[in-house]
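Complex shown without one protein chain; remaining protein chains in place.
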Amino acid sequence: MTDYTDKIKEIAKRVLAEGKVDMVIGFRAGTVPMMNQPHYAASAEAVEEMIWDSNCGLNLANYLTDKKGKIGIIAKGCDSRNIVTHVIENKIKRDQLYIIGVPCTGMIDHHKINAMFDKEILKVEESGDQITISGSGFSETVSKQDLLAENCAVCTHRNPVEYDELAGELVDEQADVDQYASVSKVEAMTADEKWDYFDDLLSTCIRCYACRNACPLCYCPTCFVDESRPQWVGKSQDPTDVRTFHLLRAYHCAGRCTDCGACERVCPMGIKIREFTKKLNKDCKELYGWEAGLSLDQRPPLDTFKADDPEEFIK
Amino acid sequence: MSETEPKILSFLCSWCSYGAADLAGVSRMEYPPNIRVIRIPCTGRMSPKFILAGLRQGADAVWVSG
Partner (left out) sequence: MKNLLEHTGIEPGRLHFSWISSAESTKFVDVVTKITDEVKTLDPANKKYVKTEPKVD
């Protein structure tokens, strides 16, 4: 995917020069390997810093909330779906945006790579579908397919759904992946096993709220975790409080989550946060036939009423 | 069946179930005393926060009724 970089730069410079946008939101290299930073480029010099590779997993739609002026944004499949969600939720206007679509072949998971080596990784290079990871005294080349982030491995919307211009040819969508394999596994457990599974899953959570901050859906002016009158959820690392936080965060994303994986990517403890949102995504798909962010004209299921909405759970 | 009496936290819509509860009372009907009623202006006021807060603070079950 590195070959998109030149094309992205070219488009970004052009739209800036033509005055179509005031700035372009993209990525630049981070200070450590695999940690690309979001980058606001408002001049041709700033555009030069832009890059595109398999570490651009953060969701750039997160940076659009309530922005003024005309903005160019680089969007993968998941970003574009979140941009659609933002437009539907009136967080930005479609005509403020110039979307540069990037067909994506998946992002790599830095948790996986870090777990492979004991030593510090100094360089991660990409060529085609091979990733070369090196540090002092070691170097290894691995197929990108083996390093894909879990959400990318089961992604079925790799091409942007909404764009003004493409930075590359559309890619084939993955067809025969089971998006909800992990959910089905948990569904088969008994109530006690489920409880223990999630206890174990969340036991390392340090309540840093990185997942919330990276999430393009979490834009409430005051998050429920910061409210103190009434205080809905304790601020400690008590297992009940941790679980309350994760459950409520997941509910806020119900019918909106695009499974971009930003929450998991930024989690310093490597918690599989998607286990919660994924279950709700699955329910939304099964109950309402809905996947978030695919169309600008449809209202999400949880803010509309239809006479045939499922109601088996109501007595 | 357990010996202890469970506490069921009930969120009743002011216009529907709360009215029904009122009518049940006026009509001198009998029902189990295990529910603890919170009247909400409409079930639209309901939030997952309420349910989790209730369970967290010791309710045996939560009942939402519109």
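As written, the chains take the letters A and B, and residue 1 is the first residue of each chain.
By our rule, a residue touches a chain if its C-beta (ideal position, glycine included) is under 8 Å from a C-beta of that chain, and two chains touch if they have at least 3 such contacts.
Keep in mind that what you see is a predicted model, and the values were worked out from it rather than measured.
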Using the contact definition given at the top, list the shown chains touched by the missing chain.
A, B
Considering the complete complex, of A:153, A:210 or A:247, the missing chain is touched by A:247
Of the residues in chain A, which ones touch the absent chain?
183, 186-187, 189, 191-198, 234, 236, 238, 240-241, 243, 247, 250-251, 276, 279-280, 283, 313-315
Residue positions on chain B contacting the omitted chain are 1-2, 4, 6, 8, 15-24, 27, 29-32, 34-35, 48, 51-52, 55-58, 60-66
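We take it that only the chains that are shown with their structure count from here on.
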Would you pull the chain A residues touching chain B in the complex into a rising list?
224, 230, 232-233, 240, 244, 247-248, 251
Of chain B, residues touching chain A in the complex:
48-49, 52-53, 56
